[in-house]
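Sharing a structure, written as structure tokens. Questions coming.
The complex is shown incomplete by one protein chain, all other protein chains being positioned as in the whole.
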Amino acid sequence: MSLYVRIPFALAALASAAAIAPAHAQQAPIKIGIVSFLTGPAASPFGIPGRNGAEIVLEAFNAGKAPAPFDKVGFGGTKLEAKYVDEAGSVQNVVTEFRNLVQRDQVDAVVGYISSGSCLAVAPVADELKALTVFYDCGTPRIFEEKARSYVFRVSPHATMDGVGAARYLVAKKKNLTSFSGINQNYAWGQDSWRDFAGAMKVLAPKATADKVLFPKLFAGEYGAEISTLLTSKSQAVHTSFWNGDLESFTYQQSARGLDKRMTIIMTTGEAGMWRMRDKLPDGTIIGGRGANGPLARDTDINKWFHQIYMDRYNTPPTYPAYQMAQSLLGLKLAYEKAKKGDAKPTTDEIAAAFKGIEFTGPAGHVKMALGNGHQGITETAYGTYKFNKQKNMPEIVDIMRFPAECVNPPAGIDADKWIADGMKGAKC
Amino acid sequence: MLTAFAILTDGLVYAAYLFIVAIGLTLIFGVMKILNVTHGSFYAFGAYGAATAVGIYANADWPAALGFLFMITLAMLVGLIMGIILERGLLRLVYGKDEVVIVLVTYATFLILEDVIVLIWGAQSYAAYQPMVAAGSIEIGDLVLSNYDILLVAIAVVLAALAYWALKYTRQGRLLTTVIFDRETAAAFGINVTLVYTATFVIGAMLGALGGAVMAPKISVTLGIGVEVIVLAFAVVAIGGMGSIEGALIGALIVGICRAAAVHLAPQIELFVIYGVMALVLVARPYGLFVRAQPRKI
Amino acid sequence: MITREKLAGGLAFLFAAAAAPLAPEWVVSLATIAFANALVVLGLVVLWRTGLVSFGQALYYCIGAYTVALIVRWSGFTDAFALVALGGVGAGIVAALVGFLLARYREIFFAMLSLALSMILYGVLVKTETLGSTDGFSVSTPSFLGYRPHGEALGLSLYWFTLAIDAVAAVLVGAYFRSVAGSLATPIRDNEIRVEFLGVSVTRIIHTKVVIAGVLGGLGGALAALTIGHVDPAMSYWTTSGGFVFVTILAGAGSVAAAFVGSLVFEMVRSFAVDIMPGLWQMVLGSVLLLTILFLPDGLGSLVARLRKREEAKP
Partner (left out) sequence: MKEAVNGDKPILAVRDLEKTFGSVVAARDITVSVPAEQTVGVIGANGAGKTTFVNMITGHLTPSKGTILFEDKDITGMPSREITQLGISRSFQVAQIFPTLSVFDNMVIAAAVARRAGGLLGNVTTPVHSPDAIAEADATIDLFQIDRYRNTTASQLPQGVRKLLDIGMAVVGWPRLLLLDEPTSGISIEEKFDLMNVVMSALKTRKITVLFVEHDMEIVARFADRVLAFYDGTVIADGTAHETLDNPRVQELISGVRKPGGAHA
């Protein structure tokens, strides 16, 4: 695909000059860079489902088999070509690979990134290079709060919704809650998740107090001391934003010691791991999936379609990263087609302009690019209670509660942290 | 009181885990003076091997004890094979090079083996919780302890006792002690140093794999588990004194108890505990607790 | 011989500077990062000549980067010259302080203690939520004595700026290698007792080297922060240090130039590996490192030495 790297430094200049030659408007496929963890601890829970989601959705686009209004071949009749890149490595590597995608491989858009660190580092570069970029999984609200972005979009809602939704569900289900605890990984995601959740709890259940606040090291793997600490607590619930490897380790270790018999566990990313943990995941656990994804998604036609093609190919249900990837690609497709006038390929600026404030309904429900000056999507979210159905030998989420987008997301123009701290004013539930 | 008891038990369990992962590392360093980064790979391969074994026996409906033994055996077999291949096929070529260069050889090998895992087992994670579930739990006061954790402590104690007995009371063990003490003398006494090296490395590899195997039921066996273990084991070994088995034991206990105390009493410092203890010990005793500095001779 | 080396170095520098506008942008940015990291590698070469390897050089790299990033964040000051200088000074001060401790250690203990120190900084930064914890935060684009380029001009400016700092560092480190203190590197590795009895404090010499390596690490980190436009605690993580040691082995301690060539080769190999084998690039890197150690034990730099020997052998 990209032979240029193989050519020594001196020749590279010539090669790239050739690449810059005017693209053939019709024949040349639209190139999309897909960036996701293909190696490392985040590959299995997020990176691979995300990539899988991209693969089948892009295939469906090219075959023109996606349901209406996404049924045009490729993007507006032009076929798509994907290049998959690993997100693993330092931020330096991530930025370098992003530049390589844009400048060397001349992709038309980049869709990807799981780590919020990657997203924060890539966003300014994307704007500088005027490269259309859609983040699909990273959660930090800082991306559009710190600075207005021009070419960066995020269809998936940011992580504030997860903490607020979890708090709302917990308060609705546990009326007499007096104390809650938290166990979150000691890095930005864990710290932010806890801050949002604890902040929302302060607003929604001011009488309940946070008891044990634990931050084990990321990928610690061994949680004996943390579980003991929680066992000695009188909390009725414990919040965790652990994700896969750590989430599974914690689940196995706590179930051996019966923590779930003493308190309800709230797993904000539990959906991504439930198909593997199956009956090891205790019944009664409150499960979130970064939005109304997977079993939390509404039973719509487009959701059925997506679920089906994913099952057919990978023989396992799609988890939320796959949903987020699908939503992102659907959004990009709509924006592209909206910007396309006649046969000519729309410019990046035209696509970006069309993307702003776009609304559509995908497998994970209705998206509105409402925040960040039309660059950040919001959707409804849902939480539910886990139940392993022994008859069907299948995990289930029951007792699902849905929270409208405006109920769990800050209004446009207000920073998420501030919104929660100020009592979540203006929430429409 | 409850907290003190919890700190003690949690500390012991964590120390057992640390000792099991560190003993192979310190053994290899003691005898061969190699700081073996590949130890993380042995751990990972052991864990993946164990997960594969559990997958087999869970489907075959064997009794739990037999399954546990099968799991350990298979993992150690993986360690054995890897140890032989690496020592005979690669390390042999670089003996005599700078200590630090050999560290990098093992680092390179570690990078390669990380991807070999992907080639063999794919990128998905594996679960092997059956042995831990089968072990059950006991309740002491308000605290529930997993019997599997108690088993881990027992395994660590057995390993420590075995190492002590083997080094002190067997012929081979005393030979090994000689090599640790003085390589040239050992060679002069006609000890087959090459054989001792191979044997040590293979035993170290098997111990690393054992560490992964006994931890596998507690964790999600997934990519990257080896990386975390390397630095942890290094820290324990550096605290105790590189190459010292009793040092690894004491180092594991210190780190285990300190970490448990931090989690219970001051969770915000938990992240620093290990490195803090390591830096403090190294400042006070540059060669770790159980290794004395060699006086300079003229 | 020395003058010929200098001439070759100067020509390479001029070529690298002149070729940039012709090269594609991604090559320029790749080279900028490679040349920024090369400074860290150069610092490791300074240590390695004495037989010391630091598994914690990322400490200085990270401090250099965070110094720059924090100054920009808090004061809005963006002049690259001053920022990079301050990054180097900041890391130098830290190196001077920890040097009192580190200079007493040798071999693997030096490596391990360096590692512990860098990991403590990592822990502190992860705990600092106001600085974005592991997500880090972004660094606005720099200016150069009032000149504020954008787009391609910015990339080129950063590249030339990095190259210029590299050139200064290369000349100074080269002079250091030829100085009395610099030439004591091999003697200290060979026989510390003799060095002491020549009337030199080995501890002080090593302390100096720790500081030099620290300043170079800080400069590299500062340049990386400006080039990437983002800093995060992972810059202090031990795998980052491992990467730098990797390049040092690849480059070899033979010459100053090797650090720059080695760093560039490494970045290209890594990028190439990620491009063609997205799932297995670690394996490619590991194999390259292994093959280098086995077949090119003195690094890429030794290739030049071999060529020269062959040339000298000719009548």
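Side notes on the structure shown:
Every chain is named by a letter (A, B and C) in the order it is written, and numbering of its residues begins at 1.
One rule holds for everything that comes next: contacts are C-beta pairs under 8 Å (C-beta built on N, C-alpha and C of every residue); 3 or more make two chains touch, one makes a residue touch a chain.
In this text, all values refer to a predicted model and were calculated from it rather than measured experimentally.
Set against the missing chain, the residues C:L14, C:L97 or C:I193 yield one that touches it, C:I193. Between the chain not shown and the residues C:A16, C:A31, C:L113 or C:L184, the one that touches is C:L184.
For chain C, the list of residues touching the undisplayed chain reads 175-176, 178-184, 186-187, 189-191, 193-194, 196-201, 204-205, 208.
Note that only the chains that are shown with their structure count from here on.
Contact topology of the protein chains: fully connected, every pair of chains touching. Between chain B and chain C, the centres computed from C-alpha atoms are 33 Å apart. Chain centres here are Cα averages; for chain A and chain C they lie 36 Å apart. Of all residues in chain A, those touching 2 or more other chains are 38-39, 186, listed in ascending order.
Shared interface positions of chain C, i.e. residues touching 2 or more other chains, are given as 126-127, 279-280, 282.
For chain A in complex with chain C, the touching residues are 2, 4-6, 9-10, 12-13, 15-16, 38-39, 84-86, 89-93, 95-97, 99-100, 102-104, 115-117, 120-121, 123-125, 128, 140, 142, 146-147, 186-189, 191-192, 195, 218. Within the complex formed with chain A, the residues of chain B that make contact are 2-3, 6-7, 9-11, 13-14, 17, 114-115, 118, 123-125, 127, 129, 132-133, 135-137, 142-146, 148-149, 215, 217-220, 222-225, 227-228, 259-260, 263-264, 267-268, 270-271.
Contact residues of chain C toward chain A in the complex are 19, 22-27, 29-30, 33, 126-127, 129, 132-138, 141, 150-151, 154, 224, 228-230, 232, 234-235, 240, 243, 267-268, 270-272, 274-275, 278-282.
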